[in-house]
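The complex appears here without one of its protein chains, the remainder shown in place.
Presenting subunit A:
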Amino acid sequence: MTSKQSRDRILRGDPNTPLWVGMVALRLVTYCFAVVATITHQPDYQRPWLSWVMLGGITAWTAYTVPAYLRGYGRKPAIVYTDVLLTCAMLLTSLWILAPEHYILTPLITTVWASSAPVALAVLRGWPHGFAAGLLVAICTAVARGVINLDVTRDAVLLCGAGLVIGMSSAQARASAEQLRRALRTEAATAERERLARSIHDSVLQVLARVRRRGNELGGDAVELATLAGEQEIALRKLVSSGPQESGPAGETDLGGRLQMLRSPRVQVAVPGAEVLVAEEVASELLAAVGEALTNVANHAGPDAHAWVLLEELPNELVISVRDDGPGIPEGRLQAAEAEGRLGIARSMCGRMSDLGGSVELETTPGEGTEWELRLPRPAGQRRADGKGAKR
């Protein structure tokens, strides 16, 4: 359930919500500064009443924006731009509140609270807006102070810097969320495709296989029906197995699942229960190599030969065995084929496997079939045995 909730949050929610929470915390903390500063600096003010009015304004605006930003209904350009302008305007009233001899040293009426508005704009619109808002607040500070000294410059650097950095991280969060959204959508589409493929395997293919078998047993006109059903069965099986394979989150695919698609009345496939994840390109090459071995069975071991494909995941290598019960390859025939210049399966398979850094072994005894063993070393730790095993 929680994973579904987090998925919903990713799909629909605002990826910048954590940044908004941080911004609200900043506003609340800096608000406390404003309150304390207003109380303690009363002697420096020429119009104490105006300082209370402004503190009231700061309080009201903080009270309005905190829930508005937290719940999300305030995360709109109109409100956030207003936030920045209102902050600047309140900051400038310091000119009428502070006694002129205190312009330079006494904190302005908004104190550090003024930094929260540029941060809000940075979260909403990214770094150019955040930087500009920081600069605007800095300029107002300079105007209110009437000088450009070390303090004013430092404030300007901090305000612009905050707008810049927060703005960049908000844009980054948005971009990552978009990528994640796309990945989740792809994943959902893949899962749906697999579900369809499974249910076709479970139902339609079974019925077609049944019709074909029964039709051939009955003979007569039913044989034609059986042939038609058989053709459709093969076509559908191909369609299900050769559809575009979407890859997993890291471009990985379950080799076991892919090999199983090779299953047919003449080919049995044995794989472990847990997923065997390999890179998409590696899976395609291995599948092509196995496909060549199976084609070889069909071409040379006779129409009645069966084949078995076994996938094993050892701690540091993958082993795929392809065995048939045909007559076997007479000694020297592979070499003869190669000598004739025909691109024999042996060369093509060995080429594929050595490109991947693996090897091929052939074992054949006349009369006892042929067995190919494809080995692909894998660095330790690449194994992910606890994926979808049948662990209770």
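The definition used in the following text is that contacts are C-beta pairs under 8 Å (C-beta built on N, C-alpha and C of every residue); 3 or more make two chains touch, one makes a residue touch a chain; residues count from 1.
Methods note: contacts and distances are computed from a predicted model.
The UniProt record for the undisplayed chain lists the protein name "LuxR family two component transcriptional regulator", from the options "LuxR family two component transcriptional regulator", "Thiamine pyrophosphate enzyme TPP-binding domain-containing protein", "Cytochrome c biogenesis heme-transporting ATPase CcmA" or "Arabinogalactan endo-beta-1,4-galactanase". Of the candidate positions A:L85, A:A175 or A:V207, contact with the hidden chain is made by A:V207.
Only one residue in the set A:P100, A:G219, A:G251 or A:P315 touches the chain that does not appear here, and it is A:P315. Here one chain is not drawn; of A:D44, A:E252 or A:D325, the residue touching it is A:D325.
When the omitted chain is restored, the residue from A:A274, A:L287 or A:L374 that touches it is A:A274.
Seen across the whole complex, the unshown chain contacts subunit A at 197-198, 201-203, 206-207, 209-210, 213-214, 256-257, 260, 263-265, 268-274, 306-308, 310-315, 321, 323, 325, 371, 383, 385-386, 388-392.
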